[in-house]
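Input: one structure, supplied below.
Every protein chain except one is present and positioned as in the full complex.
Our next item is chain A:
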Amino acid sequence: MTLCKGTSMLGRGVKRKWSSLEELGANLVLDTPVMGDNEGPSKPDTNHLQQRQLVLGLCLEKLQRYQAGMELSLRRSVLLVNTLKQIQEEMRSDSCLFVDDMSVTCPGCVEEETILPLDSEFSSQQVDGSSDQHKPPPAAAISAFGDAVGYLSDLALDDIFEDIDTSMYESSDLPSAWAAGPSWPLSVSLWPDEDLKLRTSSHSSTGGLQSCLTDLNELDHIMEILVKS
């Protein structure tokens, strides 16, 4: 299994299907290993990353699932988004982001020159006994992410969205959070303010939810680019 180098990071992307997540190895033991069952220092890390990928995909899929006519459970949505944020935080700390004036780096990472082959992280052959294991496990991820995110941080976020063809979306109003400047992970508004809807009698109805779904589509694209499976 190799990481593809994305050629076109902008523009239309294909929504990742569940089956492609299965290719990641969802059929492997991805459930949390019971503590004490460690078979070696490397296996939980690989499992951890794979599980993280799986959970991330499931998160996005669940958030996008929308039962027509029925209100989403707020508790469920909040729990899903919190899980998503947790994963994003973990990925961010793994990749040691530079975000304009804000530098989130782990000590020593900046100096890390070694760039492991991108596919070593997911290759099952390198799981056991590799001499690279003394490095922090996500070292490969750091470089891979560093490439992707470095590209992103070089651009102003506005530039990215100029190129995105929004004609495929029904709603054209992107929330202000997107244009507000570098703010990764991107915040997604999933729950329109219900009280606002009650107070203002103007037409809102499903518009709020629809824009949430388009937000999720965009988030999915970005995550796909960064996570790249």
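As a working rule, contacts are C-beta pairs under 8 Å (C-beta built on N, C-alpha and C of every residue); 3 or more make two chains touch, one makes a residue touch a chain; residues count from 1.
Methods note: contacts and distances are computed from a predicted model.
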Just to verify: the chain that's not displayed, which of "Serine/threonine-protein phosphatase 2A 55 kDa regulatory subunit B", "Aldehyde dehydrogenase family 3 member A2", "AP-4 complex subunit epsilon" or "Cleavage and polyadenylation specificity factor subunit 3-I" does UniProt list as its protein name?
"Serine/threonine-protein phosphatase 2A 55 kDa regulatory subunit B"
Could I get the residues of chain A that touch the absent chain, sorted low to high?
30-35, 51-52, 54-55, 58, 62, 69-71, 73-76, 78-79, 81-83, 86-87, 177, 187, 189, 191-195, 197-198, 201, 204-206
